[in-house]
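Sharing a structure, written as structure tokens. Questions coming.
Note that this complex is displayed minus one protein chain, with the remaining chains in position.
Chain lettering (A and B) follows the sequence in which the chains are written, and residue indices restart at 1 in each chain.
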Amino acid sequence: MFPTAIAVLQLLPLDGTGTASDLMQSAVDLARSGLPVGTGRRARRRAAPWLVIAAIFVSLLALLPLAFIIWVAVQTGWETVSALVFRPRVGELLVNTVLLVLLTVPIAIVLSVALAWLSERSDLPGARLWAWLCVAPLAIPAFVHSYAWITMVPRLHGLWAGVLVSVIAYFPFLYLPVSAALRRLDPALEDAAAALGLGPWRVFWRVVLPQLRLAICGGSLLVGLHLLAEYGLYVFIRFDTFTTAIVDQFQSTFNGPAANMLAGVLVSCCFVLLGLEVLVRGEERYARVGSGAARYQQRTRLGRATIPSLALFVVTTLLALGVPFVTIGGWLAAGGAAVWRFDEIGLALGQTLFLAIAGALLATVAAMPMAWISIRAPGPLQRLLEGCNYIVGSLPGVVIALALVTITVRIALPLYQTLFTILVAYALMFLPRALVSLRASIAQAPVELERAASSLGRPPLQALWSTTIRLSAPGAAAGMALVALGIMNELTATQMLAPNGTRTLAMAFWSYSGEIDYASAAPYAFIMVAMSLPLTWLLYVQSKRMAGR
Amino acid sequence: MKYALSTLVGATALAISLIAGPAMAADDGIIVYNAQHENLTKAWAEGFTKETGIKVTVRNGGDSDFSNQIVAEGAASPADVFLTENSPAMVLVESAGLFAPVDADTLAQVPNDYQPASGKWVGVAARSTVFAYNKTKLTADQLPKSMLDLADPSWKGRWAASPSGADFQAIVSALLQLRGEAATADWLKAMKTNFTAYKGNSTVMKAVNAGEIEGGVIYHYYYFGDQAKTGENSKNVDLYYFKNQDPGAFVSISGGGVLASSKHPKEAQAFLKWVTGKGGQEILKTGDSFEYAVGKGAQSNPKLVPLADLQAPKVDATTLNSKKVTDLMTAAGLL
């Protein structure tokens, strides 16, 4: 499972007043643009040196995996590297991976835009319910989606199966930002276009769609990165991508050069995606020009199109939620009481919660200095450091894990297979999630309060604690929840790095389903989904609120 | 409300770390890097702990990743015992000089055929290569005479395997030893065009059962395990033993060894002794693993075709070369 790279939250607009970034922007985008985050109104100020040092430290740590891959490549020598990289198998994987991305992303875009438009801008009956149902599939780990499908259609395999399950598992990453963007669109623009003689379809193509471009770009990037990083989903349906091949190599040779070179190619693919997104997105500005509140949006009457529109939602919901729920329910029924091995499940649940919460805490603490600097003392250094964090956040978990395994084994053996290392891995993978949420909430805590606390005699750290940190606590909690969600469903890095004796829900699920004991795997799938659902609700509510501002 | 929420989160975090934290730190007892089936090792560990009171912490993984991992970890490996499904992984660790000699008592419990001359590790169980086929798609006369026949173009698209698993890689290592590098490379190349890749032997059998594919090269016990449960993934499946000293009749020895770096060598040796002894081997007979017992005088599950009838080729387990196999398979584009 992937770090769910850049949190979904990041996809949501944080704030319209210029304080915060735009959640719609993707990682790099945030990094690249240096964030217009509220710098305009507030006087820039020098960051405390210890904060800068902390931020630099975190960023350097974040760069470790990348540096490691380069280091391994250099050490391996060009000849071996080229032999391992330029071979037919890599070509095959490349074709598979590229086709997967090229097919999945456009389909997901069309589906998400249609669903988002219908739920936000039409008089679809039950629009609110449908909107939530379109976010809910995020609660189901991708490999559980695949598990459900392979149960329903055992023969499912190959590229098209990959496309089908990927679209179903990942379309909410597009749906969320697109619907948020639609909600924020100024209806006056559509009126203006209609008054200029454009029919509804042409208005959509020439005015609405171009303004969704940023949201679509950001969401597509997220989906693309997930496609590159996902492991379990494609194992079930027998579709080989770079990530599955890296894990195969890891299983055959541990941290051999072949695995590392595949990782190198995979990282290059990530960079290509990041670069493509920057190119496609261009320099567009999509915010409302001018002042005044946006008018209440009129919902388009669907009329006779109501039934087909409802059918689209029903089908999507059936595929994305119905299939997993029916399957898990079916296996639970088939397994009966026997599959509820409470001692084992309890232990896995406890360990998973512990890792999730500890990892979320660490990620949040690690993100704190960077978030503070990016709001209070932005500048080129901060932009650079933040860029590092986001790029690492977009790397597949398997790459980060591979790097940490090798580094700890070779250089820092006392840290090998320790709780510390796995938590560091989680923190690196999910740092962007924590960062985005934190930054948004720090942006809402006026710097004046911090200054007031200082002037009332609090030393800097205490002043920070008693004002900004306290005020940003709700945002930090939301960020932590999202990090925890990611950790809970993480598989590959956990398998490679976890301390001896660790068995998380995802690991247990994976191990049972690997032995085709689908019934025993079902309780774990059920618990993972049940624990994630409230978090997706949080995400949904937050996206509503943020776009509403 | 907001503060209440964050306080709640904090309190929960603290509570859980107090409860779950210690459960994850295993500083007493022995650590087993287990590449065997989880249930089997779990049964062994429970039996052993019950008898000796020594705690066993199991880390689950695969033959190849663990063997390579142990080599990478070197003297600092946290593992005390290494259990595999196949021999090549044991050979890899042995040739890195990381095993301590197995206690003589333990070696004495296992026939010489199932242990290397070096005495650095010992066989704990065995498994046979089979061709699992779909009864409704293939009749007995259509079956391949030898595993090598599967390279024939007539078998294109008709058979399956799990090339990323150590099981299949062990079979290839036997082929390599029996027929040499050139023949193996050719066979792998033909395999790449002919076969369909699945992840895991269970998945192969499931596909065969469903008629997605006619047959697959796996080990025998997957079939018996499923039959013992509901048979839903094997009801259309039958097993074909190549016999005849064919590479496809290879019997793979699952090994166990004690790491030289073990901090609890006495307990580790005791564990290995228990596994190869009566208690451990009895579990192979009565449990749901359906692997062959290898202990002297130990009986395998009566449902199995007796080991002696399998006409397995004579393969020296100590020469199985896992590194060469993965290189050849990587070159053939199977990995």
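Throughout what follows, a residue touches a chain if its C-beta (ideal position, glycine included) is under 8 Å from a C-beta of that chain, and two chains touch if they have at least 3 such contacts.
The definition used in the following text is that contacts and distances are computed from a predicted model.
*Asks:* Tell me the UniProt name of the left-out chain, picking from "Acyl carrier protein", "Sulfide:quinone oxidoreductase", "ABC transporter ATP-binding protein" or "Multisubunit sodium/proton antiporter, MrpD subunit".
*Replies:* "ABC transporter ATP-binding protein"
*Asks:* Just name the one of A:Val113, A:Ala193 or A:Ala215 that touches the chain not displayed here.
*Replies:* Hidden-chain contact among the options goes to A:Ala193.
*Asks:* Residues on subunit A that touch the omitted chain in the whole complex?
*Replies:* 186, 188-189, 191-200, 203, 206-207, 210-211, 213, 284-292, 298
Following the convention adopted for this analysis, only the chains that are shown with their structure count from here on.
*Asks:* Can you name the residues of subunit B that touch subunit A in the complex?
*Replies:* Within the complex, subunit B touches subunit A at residues 2-3, 5-6, 9, 12-13, 16-17, 19-21, 23-26, 31, 37-38, 57-62, 64-69, 71-73, 76, 78, 164-166, 169, 196-200, 202-203, 205-207, 210, 212, 226, 233, 323, 326, 329-331, 333-335.
*Asks:* Which of the residues in subunit A come into contact with subunit B in the complex?
*Replies:* On the subunit A side, the touching residues are 87-89, 92, 154-155, 235, 238, 240, 245, 248-256, 258, 347, 350-351, 353-354, 357-358, 361, 406, 409-410, 413, 416-417, 419, 473-474, 476-477, 480-481, 495, 499-503, 511, 514-516.
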